[in-house]
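Quick notes on the structure that follows.
One chain of protein is taken out of this complex; the other chains stay put.
Chain naming follows the written order as A, B and C, and within any one chain the residues start at number 1.
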């Protein structure tokens, strides 16, 4: 019998002061296919209780720890227990709850990067493969419809053979030293014990690489990094530029900074092939510029009613052209695709191909490998560092 | 005791093929404060059933008509019945269900324009006042944080005395004749029995006027309209331009078209005072341009972490600057403000002033009066037609 | 024998403090086809002498008045005397020197508007026709290559039948009262004796109408104007909006203001036909946006090497795409086209059709008629005022 119901979600992390927890909840809520029914929102049980109450959860399902959540949810009847967990903790608390969730039979949505270290990522990857459960890593930006369109334009040959990829993610929010009291994010994201071996490169460099590989369809082959720790008192990189060589010979550059004073979050990608080029940036997220030589530039526009868009773009759009969708909708696209795929899986039906297009374990592994390699390259006197999983 | 729970919503209309129904549901879902628990989604009971099932509603609360919904919901225990209805039907089915909802004690969110005729609007207005229930009319665009910021910049004197208002809403979707089979919207929106005496002016001209009055703080005093029915076979205006005079002497113009071939939905407003001017457009919704003479232009940017923004903008923002929010978030802002105000009302507490900033019955009345006046002016040989409620 | 030489220009007006005189000289200089050899730069002989010396003129050809210039130049041998005059005086000093120049056998480039009154314009028009001499009126904006491209897209049917024209010219420089000492422009341009019956509408409204008629190929049929004199102490309009009806039924609006605080000179036109729409604005002068329904938007780009552009755009471009040209090049295009046509005329050869595309007496007459009609309509209680030459 068809399992026609909302999926039940439990959340780990995302208590008071968490930016990304709130984003995950909005993304999960938006399309009415998921309901938050349980949570362990903080390592501090009081904070978890406060968060759960604010989120209208039943008291019995606000947990003091994720261990408790797994144990008690598992004990609930099948038609009540959570289907999956959403894990939105700092990086150093990714591995343990994810592994436990999977081993207890819960599917997982995990905030990026996958883990604290590449070693953990490889181990987690094995668990994912062994359990066969569904895993989604929220590399937000590949959820944008025009990013999906860009990928299709590359894969359908509109751009020809890809020669060059420019990707950049300039932020300015760490332009000065910020204490953890002032900004919870600034605290853990600049602390190697909680963030991992990279700062800026782990936080946003991984997004940029993921976007570059997703759109271009290319795989990184080697890299040359110049990483900087601009402000004294910091231990991790807050800025860097990475030369890229892809398998097959295309080249590129990845620019990421958290000290680009005044910059917000204008992630941008440009891809050039031997037939055409394209350009997308988050600040104008609903447009995709395509440049064919000797022809007028084209502006592809996101919109539910746009006949020339690919099925991938259309499946990730909610409003007519000109009514802008944004970051939260991109995030929600990953949740909706994950939820649709999971529902199909639970029902034993075949998911549509567009639903399967959400970031998963391979993206996670590559991201963690990128972090390791980029730090190593940053310390090397040699120009090129080979990238290998 | 504090009533800490999600608000329960019933929906009227929004069945298969409805664009705006889906938008209302996303807007209601987004912030996790409202849950859809009942609905009469179509005048066709089968379609209502299909819609309800797709939305995961309990069978017992999918109704064949709104009359049935009101009756049965009213009979439910107080802690189960819906708190409010969201009415998303075509214009000719606004008055009846809204009046009945109110008379049965349910608060109402209603899609704009308020009613089919100005007469209905006045009558509805009386019912709203008599029942004292909460009423929200979803003039979407005043939900944008930077529109709220614009209003604050006018009201706090940054622009000085307002001299001039330009507002425009160019659409192109009715550039050719479209049958109702092809596009359900094109059907009822061009049919006077379901749409009212105006086409373009009712559909989007009212949005433009609402935006102009909201931002400028001015009230329309007289107008001069040139309305056009561009395509043969149509009975309503599909295009028009309206000269505006506001109380106090400022002037302006309102441009609206549905035959601006190739245009999407780039609603735009410019307001000029004797100290400074401002400019906002939906296509770049997260920016607000402020121009002071003899100084660099300023770009105000939406964002949860932006220290210079007013409390009104900040209360209607979810993401840090540079992570774009869009149309659905603007829509959700009205729902969230309505929900917060309603929760306060249910709890007997005072709502914060920012929550009360959602469009209500006065906006609705003025919009319906605008439709009447603009059609009358369009037919007049006299230049100016006095605007009065 | 072919007359292969630079054309010799005399200038009337353009002395110290003149903005537009300097612009005319740059425009005439730019392409090396014209040389300034004589001038009567001011009604004040001392100022004329200073200006002439600064411009490296031979003393013998710096004149105390234009009457003196005509007399003495006429007495020079044919291979020395000026070929044409460039008249850049305030509006009330357009008619007399232009008529005299023509009657003395000199071709004329004249700054717009053509004359102080419509009566003068009609009379001048007769003189132009009688003398058969070449006359160019510098409506700058039709000199932009992408404006020419826009005209071609309309005339070659790309847009289909034109339905709608939006044209706007918002300026802010008269946002406050400015004395003539502070700003020479502000002085005469707000003085009816020197500027004519209209202020804003004469100064920039005529540019907007000219652009609208040029691009759309339509002729104004009737209009309805709301003119405002915003600042007390002024006698002429400093702001206005005009509803437009064109012959054949298309409609439009013309917005012009000099009190749009903070606005610069972003003249903008949008034209919508039953097949496509287009958009051009001075602020992004090298782009022309073309919108076909159900296709990606197109950005046509100015550039000497752009294969898809019309011969009209290409003949008015100097640099490769992406090296922006601007206002001075648009101005220079009129001079160059005038010069090329005049050289052909002097040589008895046929000018190319692209060279003939500069504004002339019909543009001037229509502009002056527009000023008369727009002022009359502004004072009328009737909605529509018929436009007739």
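We adopt the following convention: a contact is a pair of C-beta atoms (placed from the backbone, for glycine too) under 8 Å apart; a residue touches a chain by one contact, two chains touch by 3 or more.
Here the structure is a predicted model, which means the values were calculated and not measured.
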Among A:50, A:76 or A:253, residue touching the chain not depicted: A:253
Candidates A:16, A:45 or A:172 - the one touching the absent chain: A:172
Touch criterion as defined above, residue of A:261, A:311 or A:349 at the omitted chain: A:261
Touch list for subunit C against the chain that is not drawn: 4-6, 19, 22-23, 25-26, 29-33, 36, 53, 55-56, 171, 173, 263-266, 282-286, 301, 303, 305, 318-329
Residues from subunit B at the interface with the omitted partner, ascending: 290, 294-301, 306-308
Those residues of subunit A which, in the complete complex, touch the missing chain: 159-160, 163-164, 166, 168, 170, 172, 175-176, 224, 226, 228, 230, 239, 241, 243, 245, 251-253, 255, 257, 259-263, 270, 272-277, 290-293, 297, 380-384
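As a working rule, only the chains that are shown with their structure count from here on.
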Copies subunit B and subunit A - interface residue numbers shared by over half, same or different: same
Averaged-CA centre spacing for the pair subunit C and subunit B, given as whole angstrom: 44
Centre distance in Å when subunit A and subunit C are each reduced to the mean of their C-alpha atoms: 55
Approximate Å spacing (C-alpha centroids) for the pair subunit A, subunit B: 34
Per-residue overlap in subunit A, given as positions that touch at least 2 other chains: 301
